[in-house]
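Here is the structure we will look at, set down as structure tokens.
Left out: one protein chain. Kept in place: all the others.
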Amino acid sequence: MSENKIPVLEVIDLGIDFGGLTAVNDFNLKVYNNEIVGLIGPNGAGKTTVFNMLTKVYQPSRGTIKFCGQDTARMSVVEMNKAGIARTFQNIRLFSNMSVIDNVKIGMNNQITYNNVEAVLRLPKYREQEAKVTEEAMELLRIFGLDKDADLIAGNLPYGAQRRLEIARAMATKPKLLLLDEPAAGMNPQETADLMDMIRFVRDHFHIAILLIEHDMKLVMGICERISVLNYGMLLAEGTPAEIQANPQVIKAYLGE
Amino acid sequence: MKTNKNFFAKLFTREYRSRLISFLIIILGYIVIELLMATGNLSSMFQSLLVPVTCYIVAALGLNLNVGVSGELNLGQAGFMCIGAFAGVCISGALAGVISNGIIRLIIAIIIGALLASLFGILIGIPVLKLQGDYLAIVTLAFGEIIKSLINNVYVGFDSNGFQFSFVENKLKLAPGGKALISGPMGATGTQRIATFTVGVILILAALTIIYNLIYSRSGRAIQACRDNRIAAESVGIHVANTKMLAFVVSAALAGAAGALYGLNYTTLIPSKFGFNLSILILVYVVLGGLGNMTGTIISTIVLVLLPELLRGLQDYRMIIYSVILILTMILSNNEKVKTFAAGLRKKLTRNRTKEAAADE
Partner (left out) sequence: MAFLSYLINGLSLGSVYAIIALGYTMVYGIAKMLNFAHGDIMMVGAFVAFFALNSFGLPVIVSVVLSMLATTVLGVVIERLAYKPLRQATSLSVLITAIGVSYFLQNGAQLLWSSSTKVFPSIIGNGSLKLFGGQLQISYLTLVTIFVCVAVMVCLTLFINKTKTGMAMRACSEDKGAATLMGINVNSIISITFAIGSGIAALAAVLLCATYPTLSPTLGSMPGIKAFTAAVFGGIGSIPGAFLGGLLLGVIEILSKAYVSTQLSDAIVFAVLIIVLLIKPTGLLGKKLSEKV
């Protein structure tokens, strides 16, 4: 990749301790625009913990997270999203009592500028922006194949659709970097194949960077341009899918001695 | 013709259907009651309930925004009503010499009551909304009790020099012509009764408009998102504390408005009327009506206010029956068999409706 460009995400010597236990240490990562990067590793390696630090759900104990060249040390979860990082969750976290389209509209909340008085009085600004948001939300739902379910309650969707809706909601915040935490978990092979196409489409259509955690090796090897391997909270290896597949340390970490 | 059809289609979207039903109930109810009164068919006992019912409905609608839509258990709604009530009484008393028109004074009192209650809502909300679940509930309970017992110790008078305040002991020295408005535990005495049923109904309609328009807006979606999943809401850039605060403050403001109307409906009013029991009573209206269901809140408030009166024939047994009905409603509405039955019934009804719609095409 173009090494002279500023990476979207640059992580330097990141680490976190939980009550004396080091969960992640000396983690380094660069993600460039238009890239799909995989983060893999055995269960308990600290992958989701890395995501939680990148989104500031956990405050890192050490290290630096630079987003588009900016240091993010003092930023909160909300500010990280406003800066342009959106994520999905390993255990799906939808707004399950709200309609599918409202789940997506929530993602657009910070793009709406009318205030509460304008909303209560239903002034033209409210009407215009609501119409625009509805249209944009429907467009996103169409991309993720959910447009027919727009008025359903999100919690009643089938599992695969819920995962797709989570991605749609994240995309509604217009991120520069999308973090996907096991997007294919619980999907059947056909759904996984569709998901791979969808992830590629999202990258090409919105021109964003994607960092994903996944256990499904077919998906990871199929769509990621680069892969980082995490083991016991430490970076074990990084490289192209072919390099990772051939790396003896990675094979050892996954299969044991 | 086409625009006409679109108009009706819009009326029956989920958003507008619930709104339409709740407005219809209030307006039809108002017309029926006005007719009954005009023809002299409404007993004085029912007439005396009209204004309080509108107050309870407004306070309960506000609480439903807080408990149902925002998902935070609030056990202090009576405290905000208390602020509104006594603020309203003071304002109305002070303005009595300036504005002779009772309705205008009432409206001013309601607005001031709502503003003052929302100010307290903000002050209380800043610390309270950091807590979660049952802890938040107990702190709202505590604030409600604190407000009640503070007002129990406040003495307010009004004379040519303006408002006079005194705390714990009555040290008011009012100029000639001045009057005491709040006298500690004795509360407000000699209040001019300017509350009317019509203003109460208008207040309900205003409350419904505010709540519905808020729910179907950016902030309303944010409020529901924070209820459903706080962490996910933050991850899409929603400031949870501010969002919960909005629901809390709007709820407090509506309680304040309801309180002002309530306070101006009685010549005497004691602060202990606004204790924990009233907060609980309003919460019962909300929960029985269905969390987040504004139409349900209106219906359950009316039914539950009327129920003890309708049971009056049974005299001593009425409150026992009331409590048994409360318990049975909760048990039955949570019973799996009853739930499946109700769901089946609803399905049948909607199927019939879609069939009709298909036939119309």
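Labels A and B are assigned to the chains in the order they are written; within every chain, residues are numbered from 1.
Note that a contact is a pair of C-beta atoms (placed from the backbone, for glycine too) under 8 Å apart; a residue touches a chain by one contact, two chains touch by 3 or more.
Since we're looking at a predicted model, the values are computed, not measured.
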item	value
From B:A241, B:I331 or B:L345, residue that would touch the chain that is not displayed	B:I331
Residue among B:L131, B:M186 or B:I270 that touches the chain left out of view	B:L131
Residue among B:Y30, B:F143, B:F197 or B:F248 touching the omitted chain	B:F143
Touching residues on subunit B - with respect to the absent chain	67, 73, 127-128, 130-132, 134-135, 137-139, 141-143, 145-146, 149-150, 152-153, 168, 184-185, 231, 276-277, 280, 283-284, 287-288, 291, 316-317, 319-320, 322-324, 326-327, 330-331, 333-335
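Keep in mind that, in the parts below, only the chains that are shown with their structure count from here on.
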item	value
Centre-to-centre distance between subunit B and subunit A (centres being mean Cα positions), rounded to whole Å	42
Complex interface listing, subunit A residues touching subunit B	55, 57, 76-78, 81-82, 86-87, 89, 93-98, 102, 105-107, 109-110, 112, 114, 116, 119-122, 126, 130, 151, 169-170, 172-173
Partner subunit A, residues of subunit B touching it in the complex	14, 209-210, 213-214, 217-222, 224-225, 227-229, 231-239, 246
